[in-house]
Each structure stands twice: as structure tokens, then as C-alpha cells.
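Only one structure is covered here, and it is reproduced in the block below.
Yeah, one chain of the complex is gone here, protein chain that is, but the others are all in their spots.
Labels for the chains are A, B and C, by order of writing; each one numbers its residues from 1.
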Amino acid sequence: MGVSSRTETAIGMSFATTFVMTLASLLSYLISNYILIPLSLEYLTTMTFILVIAVVVQFTEMVVHKTSANLYRLLGIFLPLITTNCAVLGVALLNIKQQHNFFESIIYGFGAAAGFSLVLIMFSAMREKLANADVPKPFQGPAIAMITAGLMSLAFMGFSGLVKF
Amino acid sequence: MSIIERIKKGHFWKFHGGIHPPEQKFLTNDKPIRTLDLPDELILPLQQHIGQRGELLVKEGDKVLKGQQLTLLSSPMSVPIHAPTSGIIKAIKSSTIAHPSGLSDLCLFITPDNVDKWQERQSCEDFYQKSPQEIINKIANAGIAGMGGAGFPTHIKISSKPSINYLIINAAECEPYITADDLLIREQSTTAIDGIKILDYVLQPEHILIGIEDNKPDAIKALKKATKDIKKITVCVLPTKYPTGGEKQLITALTGLEVPSGQLPINLGIIMQNIATCFAIADAVINDTPLIRRVVTVTGQALAKPQNVWALLGTPVNYLLEQCGYQATKDKNLIMGGPMMGFNLANDQVPIIKTTNCILAPSKQEVSSENNEVDCIRCGQCADVCPSQLLPQELQWSAKAKDHVQLQKLNLFDCIDCGACAYVCPSQIPLVQYYRIAKAEIRQQQMLDVQAEKAKIRFEARKKRLEQEKIAREAKHKKAAEARKASMNKKNEGGSSATSAVAAALARVKAKKASAQAAKNNENSITEQPTQDIDTKSKVAGAISRAKAKKMALNKEAKENNTVVEAKVVNTAKSNKTDKDKDKDNDNDNDKKARIAAAVAKAKQKSAQRASSIEQKPEIQSVVEENTSSRDENKKAKISAAVAKAKEKAKAKKLATAEIKDSQTSADSEINRQEKKKIAIAKAIAKAKAKAKKQQKEETK
Amino acid sequence: MAFWIASSPHNHIQSETSALMRLVIYATLPGIFAQWYFFGWGNIIHIALASCTVLFAEFSVLSLRHKKISSELFDGSAILTAVLLGISIPALAPWWISVFGALFAIVIVKQLYGGLGHNPFNPAMAAYVMLLISFPVQMTLWQPPLNLMSFDLNFQNTLSTIFTGYTIDGFSTEQLRVHVDGFTMATPLDTLKTDLTLGLTTSESFKSPIFGQHFGIGWEWVNIGFLLGGIFLIIKKAIDWVTPVSFLISLFFCSLLAFFISPDSSASTMFHWFSGATMLGAFFILTDPVSGATSTKGRIIFAALAGLLVYLIRKFGGYPDAIAFAVLLCNMSAPLIDQYTRPRAYGHQSEKK
Partner (left out) sequence: MTTLIAIVVLGIMASLFGALLGFASIKYKVEGDPLAEQIDNLLPQTQCGQCGYPGCKPYANAVANGEAINKCAPGGDDTIKKIADLMGVEVQPLDENHDQDNSPKVAFIIEEDCIGCTKCIQACPVDAILGAAKQMHTIIIDECTGCDLCVAPCPVDCIEMRPIVQTTQNWQWDLNTIPVTQLD
């Protein structure tokens, strides 16, 4: 919602998220396979992953701040909030659950992030268009954006059953 | 060269988009150009073109001859105007001008004496005798500005001179209804071609292309006949499509080149002139006839006799309509220019100006006045017809949302206002209107940004200056305090009285003012730091006079007549000053001060003059005296002299008030130092205040 | 005496949006006729139902929003939505399907976004997708073509079925769908898909009576009807030829490619062209300018993407026909496509060349 009102920020956010997700799935894979499992500390998985994700996000934030102050400002509070994006943790956990190997994990993380990015960017482009639309007063802003998101998910239902395995 | 080969073969390029509105040229293109009788009154707006208006040379009641120059070519971007006939200048006042806004501007009203007496003319049969510069000057003085629509001063266009590849003569006349150029070519092709020859001589282009649409067969024939002996000139017959006559579109159609955004055709080595302008050039150079008349298509189905006419500049539109048999309807719909890009007139007293090529009086059926705008359905037809390949509908969305950043990203400023998009729009959205508003808004925003930037710089310069001043002042204060202490001690011995204290305070104030003035000089030198030569000085002077002029403009409505006289005064004053400029280069500080004094005095004299113009002369003298006397003396002396002089003047009382007030401020700062003085000064202040109040009251009375 | 002041240009081509919309509606007639001929009255009843609903919905919303009711209500766009929806709904679907769909299309997909010109999604297709997902049973109540039916389905029977679920004689919708041979009917695409999952090859599947001599009895004629209407629109310059052509070519290549790779499990290209709602989508839905891409280049990409998606979903997806989904997905990407396909404006050097 916050970053998807403009394509520019959405693209920035997408890159940040992709970076975080890929890196997080990589790290979590390593940690889980080389630290937790040997030490039979699987029950700590979720906790460790949260730690990993938080670190990666912080790191990303610093990098973004350094490399593109403008983007940093535009993303604002939403950059650290990637931490709470369930997709990130979900991907990391799913990686473990589905017993992906190292490369599968990375690709899985990257793929999920790419999908997220695509939707985010599309959504932002739509919202830019909507900004000029003559939306009734009570539905302006987030309301119509939510409706749009709903319609988008309708459309994505078309892909159901697409993956056979 | 492939381009020219291609042109010779008659293959041209296509520009994107374009439309084919009903031409309606048959209304007027079968009748010869009619010469009209003199109207009862001619209204000449001082500004008829892009740029600045010239300075007025005549005043009310003057008798002028036909062709007499009325305004001065004062700045490069100005174009003089000339009397279209002999007669008397009845009035100089503001009146509605030919501008889409329907606003008023300063106009000359000439009552013709029906003698139509020419001023002396020197016709020049062989212009090759003259130097190109002479010809350019001639064109400039003949008041020729582009006659196609925009009215860009011609002499500027042709005096920029890198190597010119193409001189393009625009005879496309793509707007519906208009046949003025068509008829002009048919009837005056020789003169028009002479004009092209003159341009050829001045510009030395490699090729000359005449772009004309194929819906004017007679004109094409005439042009071909007239140019068949001239190898350089190619008559290029283009398919009819609106807006072929647009500058950029014609260039693309003829040469395949595109004018880069934000640049002028000259950057591609191309110069374009309208065919009517060529005719005017020839008339000016060969016959010494300034631009005082033009062909105007008076057309539309609300007219009984639509026809092309030779209209003197300044002819009111209603006279033209009358002559062409206008049947007025209840809602008058008059369009100056063509139906695509012309604008509605707010009243029919508007005069014909240099850029007016058509007066359209359509019937209700021809031009629908209804507006059935509905929402855009993004059908994209506008994008298909846009000659600039923009996305009109996206522009429209952004314009409605006032998203200026996005508008600029979508290249709003490459829009040429041609109206093709609005023409085809099935939702009947007045797209051009939205763009115009958006453009104006963006332009204003940019102006404000520039202003803000300027203000910022000035503010920062001032801050810096104030800081420096403060340091200087502190130093001075220290010194003064010490001196005072010494003197105070003496006085204390003798026993102090209130009056002497005030006197001392006054003296101090004077000293302080002197230092302040000195600081002011410094400040001037700070603000205009590096080069303290005449240039900067004259800039200051220029700024003052500019400010004056602006202010006068503010006052204008009320005091139209005064303005002219005042302008003259400014001129004389200015010339005084320039004389002075010559003999003083050395003493910068003094010089500057003298100048400021002069400027201020000038202003004062003006205000005085407004009250009564009798005192004018002695005042000027006094100013001159003041300047000359002050020049050689040192600062302090000068100020005291000035003060003295000021005291002599009628406003002495007022000034005294101010002085006491000043003393009050300065005294304030010293209160805590001298306990004893305090009471006395406070008393003085109270007194002064009371006095000041009283005087103010009197003044307001 | 008043002086009329208006902004230039003062001339106008005098075309109107409503005329354009009317033209499009006329162009659907051949297809509707074919539908009527082969499948009976069902779709026409649905179109009528949907039209009434949209007019009512449009009227309510417009009056709520204090807009110009007369001009916007009859600009034809709402009716067009109703027609498109009515065409796509299975003929024997219950009445509330089309009513509900039409309400959804107008109120949520169109008017909530501000009405004509502002909706990012095609209302008819969004409504269709919504119906398909929410009421999969009712939305797959496809009947066999009339000549394959074991019952005589006249106007009254259809009407009764739509409103009550039973014919006048008391047969249920399920019974109606039963084929002469006793099979339950589905669309050709459905049949093919089911057969393929059952392990049959394409040629084996084509033996099923629904395919008739060519690709499916009735369906090919319906498609041809819409094709004719579409060509009429292109000739009238009401729609841009780029979109349908690009879409059909894209679909053609996708299916051709698949056909070459495995002819056994892929339908022929012509089958894809003339079955389902291909032609309707190509000429009437994708060309909807409001929810489509703007520039020519954008339209090519837009339609080609639609073609690809249609094929993917038809071939691999869980839904037999994919036009609606593909259209929505493309609608979604249209703004993005637009942003990256802006034509080079005059006097701006293209950066890529």
C-alpha cells in the first residue's frame, strides 16, 4: 500500500525485497543445514530465521541509504518493514520444509521475490493510472486500491491448476 | 545530396498524424483580393508580435503621414509600427487587442484625414546594391514580423547567420477556410518571389524550398511560372493535410529532418519564412513601404460576401465584417485565425494586426457551439493524429490531475496547439484547452521557481552583507563610545542640560548616518562584487528605470496620458546621465552614490511633476547641481550638503520628523551606557514622538 | 448581443463516443445470431436480463453521484458490457447469474473507478471471472448445440429453465444437458481437456460428437459470426486492427509450436482460433480501449501477451477457456506496458537506437 502508489518506489521496493528474499533464503539454508541440523536445534529454526531476516533487512537498508538516498527517503518506513513481510519468512521456512537443496533454495527465494515484484510493479502502475480516475469520494485512496487488488487476485485465479506438480 | 534529389523528384516525407478537416476554401478562393475604403478609425496596438513593444514616438494630437514610424525600434526584440494612412492621432489609450485573453493594451487611435498622403519614400530598384546588413535594418525598420501566426520579428530570424542549408518558404496554408496566401501568390507572385530573392541575397542558403499544399493549383502554377528561371528555388507540392503548415511539420515533410525538442530550426540550418512575409519584405525593401497592410481572408457562412481583402493594419474587425455583408446573429461567434487554431474575439472593435490572416464568421451549423464533453475512453485516436507524436489522452489525464512532472515527462511542451486531437476526439474533450492551461501553469511555476532562486540568492547576499556591516558597526561604535566618553567627561564638568544632550545626540546620529551611508556604499559593492565598472553601474540605473517603468504600468490605467510624458522625462533624464557617465570613471563610490541620488531625485521630480508640472525644470537643475557638486567632495560633506538641501525643500518638515525618529533608534542603543543621559533623552524621545504624531496627523489631514 | 467564446479548435469531426459504442453493439449481432441459431434463446434472454440490470445499476450509481444521467446512461458502454456478459454466460445458467454479474460489472468494476473511461478492468470479463470462480457449477451449465439435444428447447422452455431451473415439462437443467447419446455435454474445449487428462490423444478426442465435422458444432459458426462483426468494425475504423491481429497471431504461433512438439496432446491452431470465445475476445474485448494499452506498440504487446496467456491457461490451466482470465491479466499489465511503450515524441531522439 505504502510503496505501491508510484512505479518508481515500487521498483525500488521490488529490488530491495528481491535482494532480501534471495539472500535470506540463502543464509537460512546455510544456517539450517550447517548449524541447526548438525546441532539438532531445529526447534530454533523460526527464531534464527527471524534473526537472519532482520539482519539482512538492516544491511539492505544501509546499502540503499548509501547508494540511493532518494530511494531511501521514498521507501521510508517501508524498507525496514520488509522484515515483517511474511513472504520472506515463509520462503525461508518453506525451503526447509520442502527440503530444497542449496540452489533450489536460492532460486525458490528469487522466484518468489520476482513474482512479488511483478505484482507490486503492476499494481503500482495501475494505481498511478487510478490516481487520475474519477473515483467516488468514499472509495478514494486505499479503498479503491484494495478493490483493485481483489480484482487482480481474481485474475490470478486463472493460473490455478497451472502448476501440475 | 540525397535530400535535394529526392525533393527534385517530388518525393516528400510524411509526418506523423494529421487530419483532413473540411477545407471550405471555395468560399473565398475564387474571388480577387478587394481593396477596401478607409475606415473611420484605425486602432493600432503598440505590440503586435512576440517580444517587447517599442517606445512611442508620437503623442496625442500629432499629425502623421502614411508610413510614418510611430514607435521606436528600441530593443532587439521589438518591432516598430507605422501609420497605415495619414491622419491625426486621436487618442493613446488602452483598448481590447487581438489576443485570446480579450485583455486591453495600449493602442494608438488614428483618425484618417482621407488624403492618404505618403511620407517621402525612396524606392530601391536594385537591392543588390545594398549590403545585407542594410537590408536587414530596412526590414527591421519596416516593422516586419512573421505574418503566419506567431509574429516573430523577422529581422532577428534572418540576422542569425550560420551557414543556411535550406530556406523554406511556407505557403502551405493548411488551415481550413484561409486563402489569403493563396490569393496573394496568385496576384502578387512577382513581388513575393522578389522577397524570396532578397532573403536569398541576405541569407545565402544552399536551397530554397517553397512548401505548398496541392489544394491550391492556381497558386502552384503561378509560383512555378515565376520561379522557373531560378534554379535554386524548388516549388514543393505537398499533399493536403492539416497541419502541414506548422513549422516543424513542414520541415519534416520537406526534408525529413526533425527539429530537436526545445531547439529552433536554425540549429539544423533551416530558416522558414511565410510567403506573406516575403511579400512584405519585398514591399519594404524595394518600394520602401513599411508593413501597414495585409491580406485578410474574411470568410464564413454568416457572411454574404466572403472575400479576401487588403486590410490596413488597425482596421477594426466590425468594419471588415460590414464590408463583407455580415448578418449578425444573436450569439456572435467571431474567430480571428482559422477554425483550428484561431481564437474567439471578445468584441468586434478588435483591430487587424500583423499576424491576422483570417476573420471567420461562421454560421451556427458550421461551428458547433455545443459542448458535449464526456469522459475519455482512451480510444487513442488523438495519438494517431498528433503531429508531434504525443499521447494526448495521457496528457489530458495528467493535466486534469495537475501532475506537472508527468506532463513534462510526456513532453507537453512539444505540443503545438494544432488542435488535431480535439478535432478527432469522439468524447469531444477540449484537449487543447487543457494543455494550454497546464502549459500556462507550468510556465508560471517555472517563473516562480526562478524568482524564488533569485530571492534566495539575494537574501543570502544580504545576510552576508549585514553580518559584515555589523562587525564594521561594532568597531565604529567602540571608537565612537570612547570619543564620547571623553567629551562626556568634559560636559559633565560643565553641567549638562537636556537641550545640549539632544544636540549631542543629533550630532551622533549624523555621524552614524554617515557611517551607515558608507556602509551602504559598501553594500552596493558587495552585491555587485567583481566588476565595478560602468556596466554594473548602468545596470543599477537600468534597474531603477525599469522599476519605474513597471510602476508606471501599474498606474497606467488611471493616468494614461501622464505615462507618455513621463516616459519622455525618463528619457531626458537618462540621456543626462549617460552624458555624465562619460566623464567619470575613477571615483567609483562617489559615482555610484551620485547615481543613486540622481535616480531617486528623478523619481521625486516625477512625483512632484505629477502634482504640478511647473516645478519640473528647476528641480532637474537642482539635481544636476547636486550631482556635480557632490561628485568631488568626500562622503560626509556630501551628505550634510544633501541634508541641507533637503531641508530647504518643501518637505523639510517631514524630513525633520524622520530624522528625529532616526535619532530615537540610535539613542536607544546607547541608553544603558550613560545613566545620566537616559532621562534627558527619554524626554527628548517623548517630545519627538509627540511631534511626529502631530505632524503625521496633519499630513493625513 | 453576446459574444460566444470558446477555445480552439472550433471545428470538430462530430463523432461521438455513444455512436462508437452503438457500432460495436451492432457488430456483435452476427455472432449473437449464430449463437441463437445453434444454442437457442438462452443467451438472448441473458443479454436482455443483463441489459436491464446494467441500466438500473448505472442509473442508481449516477444519481447517487449526481452526474449527468442522460448522457452517461445511454452512451452505450453499459449496454455493451451487458451484451458481452450475456454472450459469455452459458445459455442455461440461472437468471441471477447474469443479474449478479451485471451488477458486479457496473457497480464495482466500472462505477467505483469513476465510470466510463476510468475502469482499469474490462467490466464484462471481470464479472465473468468472478462468476466463474464463485459459481463454478452454474457457470459450466453448457448445453449441447440444439441439434444434438434430446429435447426441444424453445423460447418458453429456455425462459422457464433460466428462471426456475426446470423446463415447462419439468426437466431439470442437468437433464437438458444430457446428450442424445446420454453423455453430459460440455464445450469442445472442456471436452478436449477432459479427454486429454483421461489419456486420450487429440484425434481420439475429436471423434466425440461435440466436435462435429470441424472443431465443434455451432462454436465455429459463433466464432465466425464474431469474426465478421470484428471485420466490420475494423472497416468502420471503430477498432484498431492491430490488437486482434496481434492476438490471433500470438495464439496461432503458440498453438503451432505446441502442435509441432506434441501433436497428440495439442489441438490444432484452427481449433484454438474457432473455439471458445477467441473471436469475441479478439475483436470485442481486447479492443476495449479503456482497459487496454494506448500506443500501437503497446497494443501489440498487450494482445500478444493475451494470446500467450490464453494458450497457457487453455493448455495447462485449470480452466477450460481462458479469454476472460487472459484479458484481466492483460488489463492489469496495460498501465505498465503503456509506461514503457510511449512513442518517441517529435524532436526527441530515441534513446535506444
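Following the convention adopted for this analysis, a contact is a pair of C-beta atoms (placed from the backbone, for glycine too) under 8 Å apart; a residue touches a chain by one contact, two chains touch by 3 or more.
Computed from a predicted model, the values in this text were never measured in an experiment.
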| item | value |
| --- | --- |
| Options B:Val115, B:Ile230, B:Ala328 or B:Ala452, residue touching the unrepresented chain | B:Ala452 |
| Positions on chain A where the hidden chain makes contact | 31, 35, 39-41, 44, 47-48, 51-52, 55, 58-59, 62-63, 65-66, 69, 73-74, 76-77, 134 |
| Touch residues of chain B, complete complex, unshown partner | 47, 97, 99-103, 105, 371, 373-375, 400, 430, 433, 436-437, 440-441, 444, 448, 451-456, 458-463, 513, 516-517, 520, 527, 543-544, 546-548, 550-551, 553-554, 593, 596-597, 599-601, 603-604, 606-607, 610-611, 639, 642-643, 646, 651, 654-655, 657-658, 661-662, 692, 696, 699 |
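In this section, only the chains that are shown with their structure count from here on.
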| item | value |
| --- | --- |
| Chain contact graph, described as a line, ring, star, complete graph or other shape | complete |
| Central chain (distance from its CA mean to the mean of all protein CA atoms) | B |
| Pair sharing more residue contacts (C-beta pairs) when B-C is set against A-C | B-C |
| Distance between chain centroids, defined by C-alpha means - chain A, chain B (Å) | 57 |
| Chain centre separation in whole Å, for chain C relative to chain B (CA means) | 59 |
| Touching two or more other chains - residue numbers and ranges from chain C | 114-115, 118, 338 |
| Multi-partner residues of chain B (at least 2 other chains) | 375 |
| Partner chain A, residues of chain B touching it in the complex | 375, 397-398, 400-401, 403 |
| Complex contact set, residues of chain A against chain C | 7, 121-122, 125-126, 128-130, 133-136, 139, 144, 147-148, 151-152, 154-162, 164 |
| Chain A contact footprint on chain C (complex, rising order) | 65, 108-109, 111-115, 118, 120-121, 126, 129-130, 133, 309, 312-313, 316-319, 322, 324-326, 328-329, 331-333, 335-336, 338-339 |
